Each structure stands twice: as C-alpha cells, then as structure tokens.
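Next up is a structure, given as structure tokens.
The other protein chains are all here in position, but one chain of the complex has been omitted.
Showing subunit A:
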Amino acid sequence: MNLERAALMLMPMHLHVDAAGRVLSAGSTLQRMVGPVRDFDAAFEPVGPVAGASLAQLAAAERVFLRSRADPGQVLRGRAIALADGGLVFNLGLGIGLVEAIRNHELTDRDFAPSDLAMEFLFLHEANNAMMDELSQANLRLEEARRRAEAQAFTDPLTGLSNRRGLQLSFEALRQGTLHAAPGHFALVAMDLDRFKELNDSRGHAVGDAMLCEVAARLRAITRSCDTIARTGGDEFVLLLPGISDPAALEQLGRRIVRRIEAPARIAGAVSRISASLGVAISSRYARIDWSRMESDADAALYRAKREGQGLLRIAPGDHGEAGLAGGRGNGGV
C-alpha cells in the first residue's frame, strides 16, 4: 500500500476532489453522514468564515466549515490541502455537533479513527448527564429537608401556630408589602388569655396545653388564611391582620374573637371557661413601620385592657399620642 492510500484509509472523514470539484474518494464515515458524493458543490456549501469561497480559496484557509446540503443542520469543520495536480484533500471532523451527529446518523465507535477522541467525548457527555441527574435528585432532597427544617423553626410545636420568629418574618413581609399584591395597612393584635393561670393551676398543665390548642383552633376558625396567628409565649398570642386598619372594624373583630374564646370548652371531661384581652397597634397610625415599636404599643394597649377589666380591646394611639384618640378610642368590651 502506498502512503497516499494509507493516509486516506486512516481518515474516515476525508474528501479528495480534483480541480473541477469531482470527488475522487470520500471516507466511509463521511459517506454515512452525507450520502454518496460525486461533486463537491452539489454536496457541500462553504459557510462561516469561508462562505462563498472557491476551492482554491478553501485550500488557503486555516479552517474550513462545510454545510452538508443533504443535511443542512450538519456543519463539518476541517482543513483542506491543495495538491500538485490542482486537486484538494480535506480532513473533516464533527466538532461540537458530535453528540447530535452520532444520534442522527447512528454512528458507532467503528466510524471513528481510534486516534479520535470522539468516544471519550461521548463518554464524558453521558457521564456528565448522569451526574447532573443524580445531583439534581440530591438537591431536591436537600431542598425538601430545608423547607421542613424552616417550617419547624418558624412554628410553635404545641399549637402549630407561628412562633415568634415566624411572626417577625410575616411582619417583615407585610412591612415590605410583599405578602400581598397591594401593600396596605395592617393591624397587629396582642392577645392574652384571662383566667388561664387559674385553669393551669387547678387542672394541671396537660389541660392548660389542651386549652391553648383549643384557642389556636378557634383563632384559626375566625381569621382569614392571609392572617398570621402566632403564639409568642405561654398564653400570649399575636395576630397580624393585613388590610384592616379601621378601628371600628377591629373592635368588631375583637368582640368576635373574645366571644369565641369565652365559649365553654370541654377538655378532659370537664367544661372550662376563659376569656381574652386584646391590644391593637394599627400601621396607618405610624409614619415609620417598626416591629418593636408596634409590638410594645400593642402590649401597652393590652395591659390597659387588662387593667380595665376582662375581655376588652384597646387600640394604641400610635404617633398621634393620647390626644389623637378622641374618636378612635377602643371600647371593645363585650
């Protein structure tokens, strides 16, 4: 075998044409991809940096890019060398379109020269996909675990209501107007159970805990899904009510809450009765919405309610001070 024949056999993607573009020989893999080729111009179109180039110009280019006319999605790249007789020999390759070409033309490892890294490339491609699949599975599991942990971190384990951290998060979301499409004003209601300590002392902590759960259920029943209900301490609750800033509406709601909580509860075979006092801070009464300010104002209003009796609701004056309370003073007694 002479060198010429040997060289062409080593290149399954070669193309040998004469000066007129007639194909003298084509590699086996190239033929699998573009079909039998007789004429260069009929089979290929130079594209990219060599678009419109003649055979002589292709021989001068450092890299040639040829689009297959039979399969226009397929661009081969390679190099052409001019021969003494005016002909050209091309050695072509698949470049980055390798994976697709292999799929489209059902190529196998026999179609590539053993020195070609095509199989290694394909191996890496598959290995990469397999690892990515595995990793995204692992990520999903982690994400789920994170969500669970987060939900636990923001939940009061006894009642399933929000805890203090969950409450602050909801407050922050409200403050930034992200919880609702239309950011508006809201009310922060601090609630404290009346006669709870007596219940706890007389009937034991288990009954006390059951009562707290009962209160949580009643609060859930009476509020909307957009409201946040939190238990922030032993028998202390906080409600965040978006969209409600009218004192009269709040007093109305307060009365409903107190009535609901005062309804007799049957726990461990005996009926117990408690009540609740409420203190409210309304965001529209503040120039600057601040968590600790609103919380302590709601607490102060709550203490006032407790001082004045049981089952009462008092509204904090906010920035306006006591003087601004004239018409808005809460009188939510039941």
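By definition in this document, contacts are C-beta pairs under 8 Å (C-beta built on N, C-alpha and C of every residue); 3 or more make two chains touch, one makes a residue touch a chain; residues count from 1.
By our rule, contacts and distances are computed from a predicted model.
A chain of the complex is left out here; the name its UniProt entry carries, from "Haem-NO-binding", "PaaC protein", "Imidazole glycerol phosphate synthase subunit HisF" or "RelA/SpoT domain-containing protein", is "Haem-NO-binding". Taking the complete complex into account, A:107 is the one of A:107, A:258 or A:294 that touches the chain left out. The residue touching the chain not shown here, chosen from A:124, A:149 or A:268, is A:124. Remark: the omitted chain is touched by one listed residue; of A:10, A:81, A:138 or A:206 this is A:138.
Interface with the hidden chain, as seen from subunit A, comprises residues 102-103, 106-110, 119-120, 122-124, 126-131, 133-135, 138, 141, 145.
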